[in-house]
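For this view, one protein chain was removed and the others were kept in their places.
Letters A and B mark the chains in the order given here, with residues in each chain numbered from 1 onward.
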Amino acid sequence: MRYLPLTDADRRDMLSVIGVEGVDALFADVPQSARLSGPVDLPRRAGELEVERRLGAMAARNVTAGSAPFFCGAGAYRHHVPSTVDHLIQRSEYLTSYTPYQPEISQGTLQALYEFQTQVANLLGMEVANASMYDGSTATAEAVMMATRVTRRKKAVLSGGLHPQYVHTTETLAHVAGVRTERLTPAIDAEAAVIEAIDPDTACVVVQTPNVFGTATDVSAIAEAAHRAGALLIVVVTEAVSLGLLKAPGAMGADIVAAEGQSIGNPLTFGGPYVGLFACTDKLVRQMPGRLAGETVDADGRRGFVLTLSTREQHIRRDKATSNICTNSGLCALAFTIHMSLLGETGLRRMARINHAQAKKARDALAAVPGVEILTPRFFNEFAVQLPRPAEGVVDALAARGVLAGVPYSRLEPGVMDDVLLVAATETTTDEDIEALRSGLAEVTA
Amino acid sequence: MRFTKSHEWVELHDDGAATVGITRYAADQLGDVVFVETPEVGKTVSKGDTFAVVESVKAASDVYSPVSGEVIEANPELSSQPEMVNADAQGTGWFARLRLSAADAELGELMTPEDYDAYIASL
Partner (left out) sequence: MSMLNVGRPTAPEALPDNDYKHPTLTGGRGLLQDEALIFEMGAWDKTGVDLDEVDLDLSDLGGLTRDEAIGLPGLSEPEAMRHYVRLSQKNHAIDLAIYPLGSCTMKHNPRLNERMARLPGFADVHPLQPQSTVQGALQLMDSLAHWLKTLTGMPAVALSPKAGAHGELCGLLAIRAAHEAKGQGHRKTVLVPTSAHGTNPATAAFVGYRVKEVAQTADGRVDVADLAGKLGPDTAAIMVTNPNTCGLFERDVVEIARLTHEAGAYFYADGANFNAIVGRVRPGDLGVDAMHINLHKTFSTPHGGGGPGAGPVVLSEALAPFAPAPWVVSDGQGGFRLEEREAGEAAQAFGRMCVFHGQMGMYVRALSYMLSHGSDGLRQVAEDAVLNANYLKARLETEMTAAFPEGPCMHEALFDDRWLDGTGITTLDVAKALIDEGFHPMTMYFPLVVRGAMLIEPTETEPRAELDRFAEALLALARAAKAGELERFKGAPYHAPLRRLDETRAARQPKLRWRPESPTALAAE
C-alpha cells in the first residue's frame, strides 16, 4: 500500500526487537470476543486512478456554481479567490503542521495567526480578535455563552433577522446551558423590534447585519439600549466582504462580533470547512473562547509569537474552561489572511463596490418581472424578493433550466415565508447571468 | 497571620477587617503569576468558597476564602502587576480585604505560622 512504508522484512525485524512472535501479540489486551479475524465488509484497497474515478463520478453528479448563472448566498458566498492563496495553503509547512504548541518551530503559523487576528479586528472595527472558530454559526453560539458569563444573566434576545440555522445552532447550545433565548419574528426589518425586547434579565442581544434578508442596519441605537440595560450587543456578519463598504460593527457599539469569514479566501465546498471570526472589546478578552496568538520575545530578545492566555482553554482549565473548543480553523484562517493581504484595503473596497453594483443590477432586473416584488430596500449584495408562487418550486424549475436562482427562505426555516427568495450577487456574477435569471424567472412565474 | 492547608493566608486588623492572599509557598509553586481575578467588592463569601483565580502561564488555580465575610476591597494593583504575587505574596501581593462575619469561630481553626511551616515541610 502506497502510504505504508514498512516492508514485511521490516515488520519481522521489528517484532523480534520487541520480542514478540507476531503482531497479534501486540493486541493481546483486546478482549478475544472483540477481535475481528479479517477485514470488515468494505471494498479492498484502490490505486490513485481508481479513487479518482470513483470520486470523480460523484463530483460529476453535482451542478457546480461556476457552470451556471448562480445567485445562492444565505451565509455562503461565491467569490473569486486568487490562485496564490490555494498554492500557499498547500505548502507542506502549513498543510501538514499541528497546532503551534512548540513556538520555536511554529513561527510561520503563529505569525500568520497574529496577522489574521489584526486583520479581523480591524475589519470588524474591534479591539481584539481570536485565532478563529469553526464557522460563523458556532461563533455566534459561543458569543452568546460568553455574554452570559460576562453579565451573569441567562437570557439572550435573538433578532428575527438572524440566519435561522444560526438561531437553531445557538438555541441548541443555550438550551443545555440553561440560557433562555427569545427569538423575535422573522421580518425584512426585524431589527426595529429588538430594542423593546431588552429587559433587565437580558445578557445580550444578537443582531445580524446585513441580516438574512440582506437588510443592512445601523445598530448604534440597539447598542445604546442594550448598554443602558447592562446587556451586551453581539453583532453577526455572514458576508465579510460587506465590511469593505458598510460601517464596521465596532463603530456601531458592538461588544462582541461573530462572523463568517468564508467569503475571503475560501471556496463554497458545500458548506464547510469555513472560518469563524470572533472579536470583542479588550476588557472582555479573558472571557473569550478559542485560541489566541500573542507577541513576545525569545531568549535572545528577538520578537516572536506564542499561543497565550491559554489558561482559558480546555487543556488547562478542563471543566472550568470558557469553552470546550480545541481546534480553530487554522488553514481556512490562513487562506483568509493571504487573500486579505492580497486585497488590502484598496482591493477589498473595490470588491465590495462591485458586489453592491451587481446586486443592484440584479435587483433592477428582477423588479421589472411581473408579479415579483423586491422586499429589501437597503442591502449590500443580497436581497429578498417575493414571488407569486412558492419559492422552492420556482427554484427547482429554474435549476431545470440551468439557473441556480438563489435560496428559498423556507429552506432555512421550513414552512415560513414560502414565497420569499433570497438572491445574492458577487463580483463573479456577470450581466449575462442576471439576464438569464430575469428571463428565466419571467418564464417560470408567468 | 493565619494559614490554610490550601495555601491561603489571612491577617486580622484592629478595625475588624482582614486581608487575605495566597502564601509565599503557593506563589513559588505556581511559578510566574500572569493574572489574578480578584473578587468583586460587595460580594459575600463563605469560608471555603472560590473567591479568586490565580493564573500562571500553564495553570489556573482557584483560591478559596479562608474566612467568611463581605469583600470590602480588592487589590487594585494586581490586574496590571500580577508579578506582585511572586514578589511579595504575603505583603503587597494581597488579594482582598474582607469584613469578617464569623471571625472568632473561624480564625481559631486556621494554622499558625509555625504549624504552616511544619505543614509545608511535610509536603
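Here is the rule we go by: a contact is a pair of C-beta atoms (placed from the backbone, for glycine too) under 8 Å apart; a residue touches a chain by one contact, two chains touch by 3 or more.
Only a predicted model underlies this, so the values are computations on that prediction, with no experimental measurement involved.
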Shown chains touched by the chain that is not drawn here: A, B
For chain B, residues in touch with the removed chain: 32, 34-35, 55, 57, 82-83
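Keep this in mind: only the chains that are shown with their structure count from here on.
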Chain centre separation in whole Å, for chain B relative to chain A (CA means): 44
In the complex with chain A, residue positions of chain B that touch it: 34-35, 37, 55-60, 62
Interfacial residue positions of chain A with respect to chain B in the complex: 286, 309-311, 316-317, 320
